[in-house]
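I am attaching a structure below and will ask some questions about it afterwards.
Missing here: one protein chain of the complex. Every other protein chain is in place.
Let's turn to chain A:
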C-alpha cells in the first residue's frame, strides 16, 4: 500500500559508484536519506533546523561490510538508526532487497523488517534490561519474532547462540551486572542474531571495549559473518578497526557523505582532505614514529 510513496527505490542509484555495476543486487540500499531536527522556541514561534543527515546514499551488498566513519556528530549513528527503522527519515528512503521500508507503519515494520535488520549498540550495559537474566533476554527476542516452538526450544536455541559467541549455558541465568563489558557485548550480539537477521548494524559496537577484547569481538564478528552469511553496516569513528573489518567505507562529515570507496583505496589514496585528516588521527603503536598534529601531509 505504501509502494507508491517511494518510487526511487526501484531505480538504480544515480551516483554511479564504482563497483555498483559489478554487484547487481544490494541487500540494503539507502537513497538520499535526510534527517532534520527542528528546535522550536518556547515563547516565540521561531525555530531552527539542524540537518543531521543530508542526502546520504549507499549500498550494502550481501556478505559485505560497509563502514560508516566520521567524527562524533557527523550523523553516522542517525543514519544507522534510520536504516534500522528506529527513526523516520525526513526524506529519502532505505530499501531491503528492493523494497523500501522506511515509511512503513510500525505494524508492517514488525512483520517485515524487524527480524531482518538488527542493531548492536555501543554500550552493552544499557542495551540489556538490568532486571532480566541473559537467558530471558534471548528467549524474549525469539518470542517477539515467534522463533522456536516452545519455551524449552527457545532456551535450547539461546544456549546454542550463547555458545556460538563464546559463552556457555552457565551464563543463562545470570544478570547483566555479573558480566564484563566484552562478555556483555557478546550477549547483545547473540541476542541480535537469535532472530536470524540478514543485516547487522553495529553502532560503535566495539568502541567501548579495550583493545584486546575489541580484537576478540571483531574476530567473532568476522567468523559469524562468514558462517551465517550476514552483512554488516559498521558505524565507527575508529579507522584502525575499519581497515580490519570493512569492505567498503563511506566517510561522513556534517551529515554528508564526502567520500566513498573500497577500503584499500581509501587507505591508499584518500581523495578528500577530511579523510586524510581522519586517517592521520589513527594512533600509531610505535612511539618513535611521530606525526605532526597540524595540517595534512602534502
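The rule we apply is simple: a contact is a pair of C-beta atoms (placed from the backbone, for glycine too) under 8 Å apart; a residue touches a chain by one contact, two chains touch by 3 or more; residues count from 1.
Please note the rule applied: contacts and distances are computed from a predicted model.
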The complex's invisible chain, by UniProt name, from "Peptide ABC transporter permease", "Carbamoyl phosphate synthase small chain", "NADH-quinone oxidoreductase subunit N" or "Succinate dehydrogenase/fumarate reductase iron-sulfur subunit": "Peptide ABC transporter permease"
Contacting the left-out chain in the complete assembly, out of A:55, A:115 or A:216: A:115
Residue, one of A:140, A:238, A:262 or A:280, that touches the chain absent here: A:140
Contact partner of the left-out chain, one of A:36, A:71, A:103 or A:123: A:123
Touching the absent chain when the full complex is considered, from A:159, A:195 or A:220: A:195
On chain A, residues whose C-beta touches the chain left out of the figure: 84-86, 109-110, 114-115, 117-119, 121, 123, 126-132, 140-141, 144-145, 175, 177-178, 188, 191, 195
